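Can you keep this structure in mind? I'll have questions shortly.
Heads up, one of the protein chains got dropped from this complex, but the rest are sitting where they should.
Lettered A and B in written order, each chain numbered from 1.
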Amino acid sequence: MRKSSVLLVGVVLLGLSVGVSSEARGRRHIKRTDDPVRAPLPFSDGVLVGDTLYLAGTIGLDPKTGRAHENLEQEIRLALEGMKETLGEAGMTMDDLVYVQVFSTDLSLFGDFNRIYRSYFKDNFPARAFIGSGPLLLGGRFEIQGIAVKR
Amino acid sequence: MRKSSVLLVGVVLLGLSVGVSSEARGRRHIKRTDDPVRAPLPFSDGVLVGDTLYLAGTIGLDPKTGRAHENLEQEIRLALEGMKETLGEAGMTMDDLVYVQVFSTDLSLFGDFNRIYRSYFKDNFPARAFIGSGPLLLGGRFEIQGIAVKR
Partner (left out) sequence: MRKSSVLLVGVVLLGLSVGVSSEARGRRHIKRTDDPVRAPLPFSDGVLVGDTLYLAGTIGLDPKTGRAHENLEQEIRLALEGMKETLGEAGMTMDDLVYVQVFSTDLSLFGDFNRIYRSYFKDNFPARAFIGSGPLLLGGRFEIQGIAVKR
């Protein structure tokens, strides 16, 4: 996969992305607007309480189709970029993640996932589980959910 | 499904429900007694630490059969009512949920689940994942687990 196409998708996502958030007694609900699922769905992409951010399950959706990107590497990157964007809305980075759950329909993709996942962190990794799941929404091969704490 | 039958089940559940809790160095373990699984099982329905409540996986059990309610809407409501009850024992409501994980044996029920789930919240939704799982205990089509923080 060419790096330029990843960048292009990234730019498209940024273009679509307008953080909608609301303050409610000490917590902030973060909603990315680039979810091409079937908005509005009954979840926030992140809920920030104090220093802790709870993230929604994220699938690597192709904004053109509204379904998981058919290219494996793109799908993985789009899922991680989605988390990164939610973290960014809360003033955090991937390195703030502490608890990560990767659900995957296909364990044979473990190596590919790890290779790309690894590149999103500076040094210390979150505690993580990689769980073989049943089918995932929108044709996803991965859905990632987690918790971050601001350093 | 008639609303009255949902209410009836609710009343039955309330009748069965006696919160058993214990204080242990700053935390409180909450056990609903309406779990018709095969009590006593080795889990608390909730553990409250400070302002944070960790909830057990909840299935929409029919108290008459001890298994997941065969009516889909009833099953979903019973699962959510179970969470609500555990939250209530900790002085919280559904709106205090921040992190929710829905495991489901059948992704085609996503729409039905969302329609009912949505009605349990006032405005801002928790971060949530909806994961296709393998088979669930007691014939459940859904098992829901989560974390809440008191507002």
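Here is the rule we use: a residue touches a chain if its C-beta (ideal position, glycine included) is under 8 Å from a C-beta of that chain, and two chains touch if they have at least 3 such contacts.
Note that the structure is a prediction, hence the values are computed from the model and not measured.
Colleague: By the contact criterion defined above, which parts of chain B meet the unshown chain? Give residue numbers in ascending order.
Modeller: 22, 24-27, 29, 41-47, 49, 54-57, 101, 103, 105, 133-137, 143, 145, 147
Colleague: Name, in rising order, the residues on chain A that touch the hidden chain in the full complex.
Modeller: 98-101, 105, 107, 110, 114, 117-118, 121, 123-134, 147, 149, 151
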